[in-house]
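Just below is one structure, and these are the notes that go with it.
What you see is the complex with one protein chain gone and the rest in place.
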Amino acid sequence: MARRKQTILNDPIYGFISIQDGLILKLLDHPYFQRLGRIKQLGLTHLVYPGAYHTRLQHALGVTHLMGTAIEVLRSKKHDITKEEELAVTIAILLHDIGHGPFSHVLENTIVSNVTHEDLSDMFMGRLNEEFSGKLDLAIKIFANKYRKKFLHQLVASQLDMDRLDYLRRDSFFTGVAEGAISSDRIIKTLNIVDDNLVIDAKGIYSVENFLIARRLMYWQVYLHKTVIAAEYLLIKILERAKELGNQGTSLFATPALHYFLTRQPGKKAFGKDRKVLEMFAMLDDYDILASVKVWSQEGEPILKRLSANLVNRNLFHIELTDKPFSNNKIEKIRAKTAKAYKISAEEARYFVFTDIIGNSLYDRQSDKINILYRDGKMTDIAVASDHLNISVLSKRVEKHFLCCPKTMI
Amino acid sequence: MARRKQTILNDPIYGFISIQDGLILKLLDHPYFQRLGRIKQLGLTHLVYPGAYHTRLQHALGVTHLMGTAIEVLRSKKHDITKEEELAVTIAILLHDIGHGPFSHVLENTIVSNVTHEDLSDMFMGRLNEEFSGKLDLAIKIFANKYRKKFLHQLVASQLDMDRLDYLRRDSFFTGVAEGAISSDRIIKTLNIVDDNLVIDAKGIYSVENFLIARRLMYWQVYLHKTVIAAEYLLIKILERAKELGNQGTSLFATPALHYFLTRQPGKKAFGKDRKVLEMFAMLDDYDILASVKVWSQEGEPILKRLSANLVNRNLFHIELTDKPFSNNKIEKIRAKTAKAYKISAEEARYFVFTDIIGNSLYDRQSDKINILYRDGKMTDIAVASDHLNISVLSKRVEKHFLCCPKTMI
Amino acid sequence: MARRKQTILNDPIYGFISIQDGLILKLLDHPYFQRLGRIKQLGLTHLVYPGAYHTRLQHALGVTHLMGTAIEVLRSKKHDITKEEELAVTIAILLHDIGHGPFSHVLENTIVSNVTHEDLSDMFMGRLNEEFSGKLDLAIKIFANKYRKKFLHQLVASQLDMDRLDYLRRDSFFTGVAEGAISSDRIIKTLNIVDDNLVIDAKGIYSVENFLIARRLMYWQVYLHKTVIAAEYLLIKILERAKELGNQGTSLFATPALHYFLTRQPGKKAFGKDRKVLEMFAMLDDYDILASVKVWSQEGEPILKRLSANLVNRNLFHIELTDKPFSNNKIEKIRAKTAKAYKISAEEARYFVFTDIIGNSLYDRQSDKINILYRDGKMTDIAVASDHLNISVLSKRVEKHFLCCPKTMI
Partner (left out) sequence: MARRKQTILNDPIYGFISIQDGLILKLLDHPYFQRLGRIKQLGLTHLVYPGAYHTRLQHALGVTHLMGTAIEVLRSKKHDITKEEELAVTIAILLHDIGHGPFSHVLENTIVSNVTHEDLSDMFMGRLNEEFSGKLDLAIKIFANKYRKKFLHQLVASQLDMDRLDYLRRDSFFTGVAEGAISSDRIIKTLNIVDDNLVIDAKGIYSVENFLIARRLMYWQVYLHKTVIAAEYLLIKILERAKELGNQGTSLFATPALHYFLTRQPGKKAFGKDRKVLEMFAMLDDYDILASVKVWSQEGEPILKRLSANLVNRNLFHIELTDKPFSNNKIEKIRAKTAKAYKISAEEARYFVFTDIIGNSLYDRQSDKINILYRDGKMTDIAVASDHLNISVLSKRVEKHFLCCPKTMI
């Protein structure tokens, strides 16, 4: 079969993205990778920001492009990166999110049991490595931070990795929240390496500050936007209800891939024992979830039907955020009202009226420092170097309690 | 139930879009409208331009925004537009594409029989008008060009309607094809009315020329991009095969809504007789199509399975474009080779090897003139006014013959 | 003389800017206003950011455009603004910087004595008011904060006035410092009025935070960029030397307007006594300064010649910034070295080697609060409302000591 020699893709943000390496072109064409084109980067966020339909595939192409730029910058500063390392770190970033399932922040604990998307990325990479006869060995080593040059891993996963540089800019672009825009160009131009660690040249300090502020704002204005939370929890409730009905023996429409996971919810062991489990996971994407929810919205069990119709028609929960927990009394009163109105039990009303906690450190998985390199060779953490920000405030975990209920029950 | 008093949406292109009228807010919340959020504006174009996931809902919001600007401009030029007319023309543009189904340029003749998306828009508007007790009467009149002020209809459907001004700019934005960008702002600023017809003030002539060129380029670079055509015809072949199998009595997985249309393919009469037909159509969107195709790609009849897997994994047809028809000889040779390789009949090989014609006037439904208004009151058609373009060349229908076949069969 | 009925200007940032009022069109055409087109907004900043050639005229048009948007937003929130008030506040913002001279932050104390650009704006407005028979009365009242509706003045001069919203965005645009971009649109959409004070609706809190951060960054990255400071102080030294030579009776080339101010340096009194002083000031712009400096760079007294040539050929001072004062010892040593090298006296070496203090509150003239309005009607200062920023850190005056000397003397 005739194979492409190179490909040039159009990205609305960076313009052209050229890909020339044969192995990377084969990875792009692989069904595991193509699947990312059926998974939206921001889940249900488009219900609030109608432009936010971009996919994980776009993000994967974006980080690959940024990695090329970063390597070029580091080499221009006389840091040695071999051809093999270049290929490996590029593959590592290309595949860093390969394990994400549909709506993954939402469904990680509904579809599978105690299997994170990082675990799944490991499994997919392992499977690809078999298929490509070990050519991904070094990429996997870098991804797992087991390669001796640590800075390569840091390009893939750290406070200032290509992942964050791309997703902040991309999410800002597609949501239209201009304040989230960061200057990925400028930050990358100031990357440097000291003692095998990624650092930022002193002239990049303002860009890093801007990056930290932009990230924080994006959390509250987009990722943790209360209406987005309301939509995500509605989807969680729908799947919980579907599973409960399944456990009770009710027969439900579901696409085969969704049916498989709803009825089994496999854990790590299951993935390990049977190669087919991962193959089935590779078939699961946004389309399974939303096509099934739409069917549920039309017929069958009333609670599942009502919840599903609410999602399909964007009739989202009312949501309140506060700094303190809601009183049981308040919650119970709304539940009782809801139970009465919908003619369901108080227990069942928990699908419609519930409370939980969100916090921005959910997304803040790494606590690595960002080191600033001065011309005289000294290094300082950004928290010290910055006279503009109170970084300690920025890095403090903020938690909010929220209460969801039907709009008509408040 | 508490209702929003106004809403402000974020659009990546125009920034904020404010919507304040209560009736329009209710239309936005209606399931018929929310459904547009599950139908991509550009069908399968994202397989070539990975950013092109924007939906018909976004476009509908965009045209509504532009209409507001156009009305403001026309009023500032002392043209009378009443409050009622403003609301009606805004509703008309908001709903102008409400009848589009999933992949509609592709599936219009597969899912339904001789029912265009314009017909379906009429039906949906009629249904909404019933639901809202006749409040859409004037909007429908304008949409159908039966209202005495013709220029209002022209804002909705003509050479320079809000539809085109938005979709060219939006499609350019999300594909990243910068050359397609048009200055919708500038064109709208130069709108005027003479004898109840929309015209362009002379100072807008360059923008109109740019618009015509940009439109033409977008056709060839995006709408009729040969790989996009290859993808669309692959989907057509998949659905043809699925229907054929259905007709032969083979049982196939399909979401309920898709199953309904695959087995019935209703015509206008059927829509007229049974209100349920339109309700079922309202349940059909991209998710039904792609979720079903994905299931077919995994199991069952080999031809359907192979075609479907090719779409899911983006293993698209090889496609050739020429100015002349392909010789039967060439086609038959490739069919024979394919039949042999795939162990299917020559007849069945038609699913994999076929030829057809595309042309840009497919999309060029209106032949209205664009009139340029000079300061002295004279008017000239752009084709005459422009000394830069040979408009006759631009408006000539261009046709191309194409041949599709598996990449390995050429 | 035929007069324009309206004008539409092209702004690289906002697109079209329409101006329709006859009085405003006359003000645009006035020599006092046209003069702003010969004064760069950012003085010598183009020596560091080569794109930063934008003029005070562009900024004046930009603020006028934003004012139109702000008035529309406030009216849509049911706040009453009469036609007269609209015109007056628009004139007030159009003319708010009319008193700026060339390189005004730099030359305010060299060209005139104890006359600020605000004083000069007052005088110009007064003169225009005479010329237009009192039609600027209300505009002047608003500008001077003597009109009963205080919020109108706040649109012209306060923490979130149109001035700052435009200059941050414009300076960011032309310097290419993307991090300084603020969402003026979004902030204006959230403007509101409570008790005759401008406030921000709660939903705008993130945009305000972004605005505060962006402003701070712009100070350090652009307005107080050390090379910009070095350039500005070089110009100060040039003019000090020219004045000293003038005082000594040396005859120097200068354009008539510059000659007038170099030899007189008029104070408020002088402006008050003789109408001609302001007329002469109205003739002074960037061209007088730079044309004269260029002549000085070619011939005549050696110190002035050397300083001037350094500016013309962008051979700027070496500059060091620290938190503490520089030791006299260090300064004296560099002065001695310079004196020897240039064959000048130690006293004269002060033109080449000097120290001073800069701080960002130089530019922070207003300490008004920014109040956030919550849906329940409560108001809180942004410093309290924000959980992201340590506003107290942000608002702290930061001072830096700097030392300038020739690059070859360090």
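Some observations on this one:
All chains are identified by letter, namely A, B and C, in their written order; residue positions are counted from 1 within each chain.
As a working rule, a residue touches a chain if its C-beta (ideal position, glycine included) is under 8 Å from a C-beta of that chain, and two chains touch if they have at least 3 such contacts.
Keep in mind it's a predicted model, so treat the numbers as computed, not measured.
The residue from C:18, C:34, C:82 or C:109 that touches the chain not shown here is C:34. Among B:217, B:309 or B:379, only B:217 touches the chain left out of the display. Residue positions on chain C in contact with the hidden chain: 1-2, 9-13, 15, 29, 31, 34, 37-38, 40, 46-47, 49-51, 53-55, 57-58, 61, 173-178, 253, 255-257, 283, 285-288, 290-292, 294-295, 298, 312-315, 318, 407-408, 410, in rising order. Within chain B, the residues in touch with the undisplayed chain are 178-179, 181-183, 186, 206-207, 209-210, 213-214, 216-217, 220-221, 387-390, 393-394, 398. Residues 8, 15-16, 18, 20, 76, 185-186, 189 of chain A touch the missing chain (whole complex, contact as defined above).
Throughout what follows, only the chains that are shown with their structure count from here on.
Averaged C-alpha coordinates give centres for chain B and chain C that are 50 Å from one another. Averaging C-alpha coordinates per chain places the centre of chain A 44 Å away from that of chain C.
Chain centres here are Cα means. That of chain A falls 31 Å from that of chain B. The set of chain A residues touching two or more other chains comprises 178.
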